[in-house]
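What you see is the complex with one protein chain gone and the rest in place.
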Amino acid sequence: MNIFSQEFKMQLKSLLSYTIGILLTFYMFVSLFNIISADTAILDAILANFPKEFKAAFGFADVSLSEINGYLSFLYSYVILIGAVYSMKLSVTVLSEETRAKTADFLLSKPVQRYQIVTAKLSAVLLSLIVQNILVFCLCLPAAWIVDASQINLKFFMLLSGSMFLVQLFFVGIGLFVSVILKKIKSVMPVTLGIVFMFYIIEMINQSLLEQKLTYLTPFSYFRGSELLSNLQFDFKYVILDLTIFTILLLMSYGIYQRKDIHAV
Amino acid sequence: MQNVIEIKNLTKYYGKSRGIVDVSFEVKENEIFGFIGPNGAGKSTTIRTLLALIHPTSGSATIFGRDCIKDGHEIRKQIGYLPSEVFYYDDMKVIELLKYSASFYGKTDMNRIKYLADVMDLDLTRKIDDLSYGNKKKVGIVQGLLHNPKLIILDEPTSGLDPLMQQRFFNLIREENSKGAAVLFSSHILPEVQKLCSRVAIIREGSIVKIEDIDALRSKTFKQVKLEFKSDLPSNFASLPGITSYTVNGQEATFMFNGNINSLIEALRSYELTNLMVEEPELEEIFLHYYQKEEAAREHLFSGI
Partner (left out) sequence: MNIFIREMKTNAKSLLIWCFSMIFLIYAGLLKYSAFAKTGDAIMQFMAQIPDSMKVIMGIMEGADLTSVAVFYSIFFLYFILLATVHSSMLGALIIAKEERDKTADFLYVKPITRKYAITCKIAAAVVNILILNLVTFAASAFFVEQYNTGTPLTYPVFLICVALFLIQLIFLGLGLLLGALAKNAKSATSIVSSIILVTFILKVIIDLNSDLGFLRSFSPFLYFNANTVMFQKQIDPAFGLLSIALTLLCAAGTYFFFNRRDLRC
């Protein structure tokens, strides 16, 4: 499909920049592991004596930074943040860019149906995300391996990587939806950063709470590294919630875009 | 007579690609000066430099005797600019934009705004976002003229306007000109340039190729004459001074003539004609001659220029 390949080509530069950003972040954190682990070992000994609530208050919960898997789950939350900004930016851009670049008249007068356009663009976005996730997985695992091969739990690492993709899907849904309901988006970044950071801050507040009631409100809480580590599987109710939100927002976006008035330039 | 605009060897390179090279011309006080050329020739570049939107690589441009870039903010008090692409702040109503525009020039003359809006048939209460392209152009016209500028720079001003509005617009320009304003008129619509301007500069590929009075342009060209004779064609007609490219088709004679029209009439007196056609080439043809890269078939028409 021509729209699909055109769209994917246009996304390549972004894909490259953000993926490199993620890799650099990962490598930087991972290279510091050995230095950190010494300090944290002391902390762990103390923490072991205290109930869960206190640890939750400081954002450590069950993880031990002195151990590679725990460290990975801590650092991965930042990787996911970057990935989330990326997927949000992509999905907000795909449909609204036509209006901004004034190419809407060009594209929408072609013999294609609106839903075909959405599908083509969405496919390009998903492909970009899949490529990114594969690259990140393949290029990060060896780095972690080099640092501390013996302790790495492969299943855990796969869960971590999968969690990034799930979080990104959430933001694809939100991004597409936002881009069709807003009449005009003049700049993509303010909307992107504003919304992603809002969800991120809710997660941060959530972490410092005892009952963690806000978990449902933010995808960053659905697949916490610490929980993945202790359970070694996804909490399926959150996977379903994530995918459901994604699907509903997606369908609504299709519907709204179908009927949307595209104004003259 | 003072020069309102003086451009000397103005050159602008965008990186390595040429914008304009050694452009020089003057616009005199109170004249309507045409500025024409093919797409990409450098018209916009020249105009944007006059308005200090871009900075020249070399050369100078002065308006009212003052440097366009250095004293730009002062001289622009007296300049009205109508860009070819009109975009305004979407969240504003027409009247709000006009008031905002007026606030840069000192006192706001509401009567003038109403007068201009009336002439151009512009609804002041509408939101800019809701306007069609042509109506946005009208906003541009009112916005460019509401402060009674002494120099009006027009860039494709009539594109998007219906024919009636075009006429009204030209009347406005003539009115301003009669009040003393000078006009720099850049356009592709050659009949308009022909109607309005007294002098014209033709630019092509970044350089000026001609600066000429409109009348002079016309008078220096040949006329095309076609004669239909009742019976036989005169044999020695072609030797009349001023006739070139003489061709015969049956009883029709076609030729180019740039001699004394009276001697032609004298010569024709002794013959019986069934038809006589004398055509002056349209200025459009003259201009196109300068637009084209290859030598045109009618090159001979212009050998006198």
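For reference, chains read A and B in written order, and residue numbers begin at 1 within each chain.
Basically, a contact is a pair of C-beta atoms (placed from the backbone, for glycine too) under 8 Å apart; a residue touches a chain by one contact, two chains touch by 3 or more.
Worth saying up front: this structure is predicted, and the values here are computed from it rather than measured.
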Interface partners of the hidden chain - shown chains only, full complex considered: A, B
Which residue of B:Lys77, B:Lys127, B:Lys179 or B:Lys230 touches the chain not shown here: B:Lys77
Sole residue of A:Met1, A:Met158, A:Ile205 or A:Ile248 that reaches the chain not shown, by the stated touch rule: A:Ile205
Contact residue for the chain not shown (choose from A:Lys9, A:Lys186, A:Lys237 or A:His263): A:Lys186
Residues of subunit A in contact with the chain not shown: 17, 21, 25, 28-29, 32, 35-36, 39-40, 42-43, 46, 50-51, 53-54, 57-58, 78, 81-82, 85, 186-190, 192-194, 197-198, 200-201, 204-205, 208-211
Contacts of subunit B with the absent chain, listed as residue ranges: 14, 48, 51-55, 72-77, 79, 81, 83, 85, 87-91, 100-101, 103-105, 143
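Here is the rule we use: only the chains that are shown with their structure count from here on.
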Cα-centroid distance, subunit A relative to subunit B, in whole angstrom: 57
